[in-house]
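Taking it in order: structure first as structure tokens, then the write-up.
Note that this complex is displayed minus one protein chain, with the remaining chains in position.
Order of writing sets the chain letters: A, B and C. Residues in each chain are counted from 1.
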Amino acid sequence: MSATVEKRPAHQLDSAAIRQQFPILSQQVHDRPLVFLDSAASAQKPNAVIDCMADTMRTQYANIHRGLHWMSERTTEAYEGVRDVVAAFLNAPSREEIVFTRNSTEAINLVAHSFGALLKPGQAVVISEMEHHANLVPWQMLRDRAGIELRIAPITDEGDLDLDALRDLLADGQVALVAVTHMSNVLGSVTPARQIADMAHEAGAQVLFDGSQFVVHRKTDVQALGADFYTFTGHKLYGPTGIGVLWARKALLDAMPPFMGGGDMISTVTFERSTWAHVPHKFEAGTPAIIETIALGAAIAWIEQIGMEAVAAHEAELTTYALNRLADVPGLRVVGAPHDRGGVISFVMDDVHPHDIATLLDRNGIAVRAGHHCAEPLMRRLGLTATARASFGVYTIPSEIDALAETLVRIRNFFV
Amino acid sequence: MSATVEKRPAHQLDSAAIRQQFPILSQQVHDRPLVFLDSAASAQKPNAVIDCMADTMRTQYANIHRGLHWMSERTTEAYEGVRDVVAAFLNAPSREEIVFTRNSTEAINLVAHSFGALLKPGQAVVISEMEHHANLVPWQMLRDRAGIELRIAPITDEGDLDLDALRDLLADGQVALVAVTHMSNVLGSVTPARQIADMAHEAGAQVLFDGSQFVVHRKTDVQALGADFYTFTGHKLYGPTGIGVLWARKALLDAMPPFMGGGDMISTVTFERSTWAHVPHKFEAGTPAIIETIALGAAIAWIEQIGMEAVAAHEAELTTYALNRLADVPGLRVVGAPHDRGGVISFVMDDVHPHDIATLLDRNGIAVRAGHHCAEPLMRRLGLTATARASFGVYTIPSEIDALAETLVRIRNFFV
Amino acid sequence: MNKGVDGSALYDRLIVERARSPLFSGRLEQPDITGEGKNPLCGDKTRVELTLDQDHISLVRHHTRGCAICQAAADLMAERITGLKPAEAQTLSRQFSAMLVAADVTSASDGGTEQPFALGPLEAFAPLQAHRARIRCAELPWVALKEALSHVDV
Partner (left out) sequence: MNKGVDGSALYDRLIVERARSPLFSGRLEQPDITGEGKNPLCGDKTRVELTLDQDHISLVRHHTRGCAICQAAADLMAERITGLKPAEAQTLSRQFSAMLVAADVTSASDGGTEQPFALGPLEAFAPLQAHRARIRCAELPWVALKEALSHVDV
């Protein structure tokens, strides 16, 4: 195996140092060292994040915004400071455009509810064939509630968004929003966001990118992308659970009615009528995920210290390496061959069900995901019911990919 | 001061041992030892909770429900195990009736959205004059969206719910839901939940109790209360932020449409139509606050090990002690005199604005809250714009109340 | 890394063989009762067809699309229930589930006094106790059986 490791090209990350910052990576599973290839579902957490949460609770915590005392003021500063961190991370024009949500799913539901409230029956929303349920079900619910039309942009057999077909869907000028993934969690396809945005804008539509997968792997610049809405989720970005982000242009946020009602999102309240706080507070009802938001800031600071360019390079190399290694596994077929792929590879194997693959890998300490990956319509499009999926993080190393490939060969032998 | 401490009646809690489990309590603020009397806004976290979160991230973390590998299965078990813990904590008939939300605010919004969707124009929802905005604004939004009527049950001058007036509001049989606090976050009033539930049920209405404050202080039994919906929020219960609970009778949850759409809440998805998972999953879209839910379990286990009876006794004594001590502060007036009060005391002081009180207490290390406490309509009812509020937790000790009372006397002298 | 794949503890040879070459797969010309099981989470599906001879299950066939566990579970179930009375098959079903969650057999039954059956080859699935997420794969055929038996008075 070490011979294999030598073959890989050099990259800038100090993997050994990075891995040491993830205590969970030294755990054993079924008496084997953990090989965690399920980061696309949720990433593991570095000490920087774990310690940030613990330190916050140990030394500087109170409810925020309405408190006049020291602990509350300091906690408010830490919480609000993360808006600046996130704004810089996305290159958003303004911190006021950053809305904290529970996860990407809530961010998209917020848009479906509040931007959706501005749509009129007959207007349309376009999504793609390769959306995660999080960017599909909310629009279905809006369709059924508000009488808008839901249009589905097809993908090519390679797993890329079919831009010609998208252009056709936009032609009648009825589309109010194009909501598509920035990177598929099944195929790894990175979508040509700028082109999509330009097409959408030409047709008078806004554009939302589900960045849940993308932000983890590459530098995101919402202005360069021409995005109107952008969402991501903290737990895939080495941050805690319970925290996600919606970015939207201020003019849109200003125009949208609130999603949930409660404390902190109001300006004044009487029984007759309430008025709303300014954005982003209008969209953050109740006590937010204070500790998790602060720790999301720590996660972003941590990854930016490594540098998104280095992360992208590392994962690109790993992905190429993995595609090569998997090509040698008899009977294995990688699903999709997109133009531009992030660190996610789905595959199937002749005669071996993805569930059996996942379970047998697990017996050998290797964690991958198997199933429909919350993308049932995509599975149907691919003529599959499930795939196995390996996905890579900043801590993934080539020897783990070797372990995956070698174990897959043995699994096939076991069944065939 | 020690003389004062001797006077207090004995109680069962070992305060010294409990305080040692809260690292933040040994912090200094403005060079004074922190006296934290703002637990009603959010409680501090014991080591049991801090360590649980850190340990989860260090040793046993992955995304849940859809994973077939060891880390995912173990994390799913830990997460789902908390449903049993919460069900036992509330004495709920079934674990399937426990829905995890971000906080109490989201829990109430969920009910306003999903139970609200079952209401017809002309039906009414009753809330009270002393609701937190979290239990007011969502119903206003429902009113404005769905044409239901919002009725306000008055309180007495003492700060108790006016049950006669409530009965009148229920008389025409149009009320579908009575949604009231189980304990006021401003006045400390504990409402006669069982009586309210009986009155509501007689009139054909369901009843929701906002237990955000109550569950922290006393044993909660949703069956004994006759509740139909019950909500609380983790961060006030010594747990993390980002996690709250909705309990509802299964028949209600079954009948209600989902709130948000996305992963985990579906059974099958096609572009044409999706079907929903069983409760409670129908109401939990996307990756939940996994780490926070697990830590909420730790918080509940921790408080139950102390015992809610001991907690209640401790806080009852402290509250009595505090009311006596504050009675000696010249110019100070405690707001409200409810029949049954939990560990929350709001007060005003002649000639000194609550904000100045809070800031000056803070300069002396003492954290209290000042403002409208997210209960503007209640402030208006009381003829005030703001109060100062001291609130007690399981770690509060009489010497902290002495410090509060003594400093208040000096603050008054400073201004008068 | 060791050389063999460590699946033997979980995937008994019997399971692998029955998944590869099932003995009871197919369809009956004239089934008396049928049932279906579906796992929307993974798309697995099984259809069970039975004939009843007086009060005994006389013939069983299954049509299963799924993982090895599910395939083998369907096939071994078909084998094991052939010849049983419907009520006996249901008891067995409960005992099989109880084994999978490593629960006491009697605690999973209704009355706590039902007669235990030998699980026999079905015990091959016992290692699933350590793989909770896969238990539903093994149970799917039994869900289908339950539906089928709901059409007869037990």
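The rule we apply is simple: contacts are C-beta pairs under 8 Å (C-beta built on N, C-alpha and C of every residue); 3 or more make two chains touch, one makes a residue touch a chain.
Every value quoted in this text rests on a predicted model; they were computed, and no experiment measured them.
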Shown chains that the omitted chain touches within the full complex: A, B
Options B:Leu360, B:Leu382 or B:Ile397, residue touching the unrepresented chain: B:Leu360
Touching residue (missing chain; options A:Gln12, A:Ser267 or A:Asn413): A:Ser267
Interface with the undisplayed chain - residues on chain A: 66-68, 72-73, 76-77, 267-268
Footprint left on chain B by the chain that the document does not show: 1, 30, 32, 351-356, 359-360, 362-364, 370-372, 379, 385-386, 403, 406-407, 410-411, 413-415
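Everything below uses one rule, namely that only the chains that are shown with their structure count from here on.
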Chain closest to the middle [Cα centroid of all protein chains]: A
Rounded Å distance, chain B centre to chain C centre (Cα mean): 47
Centroid spacing, where centroids are CA-atom means, of chain A and chain B in whole angstrom: 32
Multi-chain contact sites of chain C, meaning residues that touch two or more partners: 41, 131, 134
Residues of chain A touching at least two other chains: 30, 355, 359, 362, 370-371
